Each structure stands twice: as C-alpha cells, then as structure tokens.
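Before we start, here is the structure in question, set down as structure tokens.
With one protein chain withheld, the remaining protein chains of the complex are depicted in position.
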Amino acid sequence: MHDYRSMVELLKEIQALEFGVYELALFLDTHPGDRRALEDHNRLVSRLNQLRKAFEDRYGPLRLDSESPYPYRYINDPWPWEIQY
Amino acid sequence: MWFYEKKLQYPANVRRCDLAMAKFLFAQYGGPDSELSAAVRYLTQRYTMPIPQAKALLTDIGTEEMAHWEIIGTLIYKLTEDATPEQLREAGLGDHFAQHDKALYPHDAAGVPWTAAYIQATGDPITDLHENLAAEQKARTTYEHLISLTDDDGVIATLSFLREREVVHFQRFGEALMQVQEHYQHKHIFC
C-alpha cells in the first residue's frame, strides 16, 4: 500500500513534466524558430527521460519498447483507468 | 505510427459512483463534439495540410485528443464501476446495459452511436482549419455544460483541465490558419 502511494506520486510527477513537454511541443509546431521555447522544451525532455527511467526501473515498463525484467512486466495491473490518483 | 504510454495525461479521480453523470459524460466520449470526433477529425485532415507547421500540429493535437478520449473513458469507468443493473436502469442507462453491459461503447449522452458524419475533411486546408476552430469551441461549451451538471470535485477538476485544453488548441489552430493563409498569399503573388 505504501509502495502504491509512492508509485502514484511518481506517476503524477511524470504527468506534470510530460504535460509541460507536450504543451511546449504544440507551441513549437507553430513557432519552430522560437529558441527560448525550444531550450525549455529540450530541458524538460531530458528531465522527463530521467524520471521515466526511474519509474520504469521500480514499477515496470510504461511502453512496450521499454526493457522489462522477467516475466514481462508491461502487462501488470494497475492500468491507467484503474488507478486512484 | 504510435506507441501507447501506460499512463493518463491527467490524474482523473471521481469521489463516488454517479451514474447520471456517467450518462452525461458520454457526450464527450461518443457525441458529435466528443474527443473521439476531435481525434479522428484532425488525424484525417492532416494529410492534406500544405505546410509543415500544420501537418505537425494536426498530428500532435489529434494524438492529444486520443489521450483525452481515454480520460473521459476513465471517468465513465470509475463512475459506473460499482453499479448494479438495477441502479443503471434507474439512472437511464438500462438501454446501455442491455446492449453493452458496462462496456465503453462510443455513443452520445442519449445513446446515439458515434458516426464519421460528425466530422468533415474537405481537402481545403483553410476550410478544415475553420472547422477545427469551431470544433474546439463546441467542445469547450460542452465541457461547461458538463461542469454545471456535477458537484464532484474530482470530475470538475478533470473537466476543467479538458476544457482549458480546448482554449489552447483554439489558439494553435488559429496560428496555423494564419500561417496557411500567408502561405497561399505568397503562392498567388509569385505565380
């Protein structure tokens, strides 16, 4: 149960970071020449990659192209719609 | 191609089982201005966009709409999770239960199945971008109606997030429209 809560907290941090990345990506779609936005985007991307890696090492793959320990852990519950955030 | 990421875009919670609200939320799950319509609309129109900014934007907003569709599905799933057939019947979801049990079949708040007739792709980028500006406004309005129909703060927070995304998408589509209009103006001057 304690582990479930810390899993959810880490997931929320990823959600916040990934939201920033997505929002800046949409901005960059129509502003490809905005250097500051691009730098902020790239900085968030590298933080997101670290955090995602930390999550996956502890709680299993978020994507099917992430490495998994044996047995294949991607399929494990909970799935996104089953989580109490 | 796409990869699924095993997480929601937004941490969607509900406080309690509310079947009437679940029924209303089908508006954004399989209705005319639903997240499903938005995703299919943008991901269909992108092929005939003339400039890279617009191709990228329709791809990325279309993809985000799929994530929103998943959030609405999650709300409905959580709101109906513990319901009995009798309770579903009382809430006006008896017809739904008869045909779909608790499956998340894409229909609107009144049970009308989703159809591609809800969207358009004309092949004219200016026309299509105007449709998208209108679509974002219609979705925003629907979210305001839905927010007015509940007092569950988990549902309200989630719907407010989705509503604000429509405001941002409107701005981006507007920018893309400006760029497409400019693209054609230059073309006409030089030919």
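List of remarks:
Here the chain labels run A and B in written order, and each chain numbers its own residues starting at 1.
Basically, a residue touches a chain if its C-beta (ideal position, glycine included) is under 8 Å from a C-beta of that chain, and two chains touch if they have at least 3 such contacts.
In this section, contacts and distances are computed from a predicted model.
The listed choices are "Cytochrome D ubiquinol oxidase subunit II", "ABC transporter substrate-binding protein", "FtsX-like permease family protein" or "Spore coat associated protein JA (CotJA)"; the UniProt protein name belonging to the chain that is not shown reads "Spore coat associated protein JA (CotJA)".
Contact between subunit B and the absent chain runs through residues 10, 130, 133, 143-144, 147-148, 151, 157, 160-165, 167-168, 171, 174-175, 177-178, 181. One chain is missing from the display, and on subunit A it is touched by residues 15-17, 19-20, 23-24, 27, 30-31, 34, 36-37, 40, 44.
Assume only the chains that are shown with their structure count from here on.
Note: centroid distance subunit A to subunit B, computed from Cα atoms, is 22 Å. Across the complex, subunit A meets subunit B through its residues 8, 11-12, 14-15, 18-19, 22-23, 25-27, 29-32, 61-65, 74, 79-81, 83-85.
Residue ranges of subunit B in contact with subunit A, taken from their complex: 3-13, 52-53, 56-57, 60-61, 64, 70, 73-74, 77-78, 168-169, 172, 175-176, 179.
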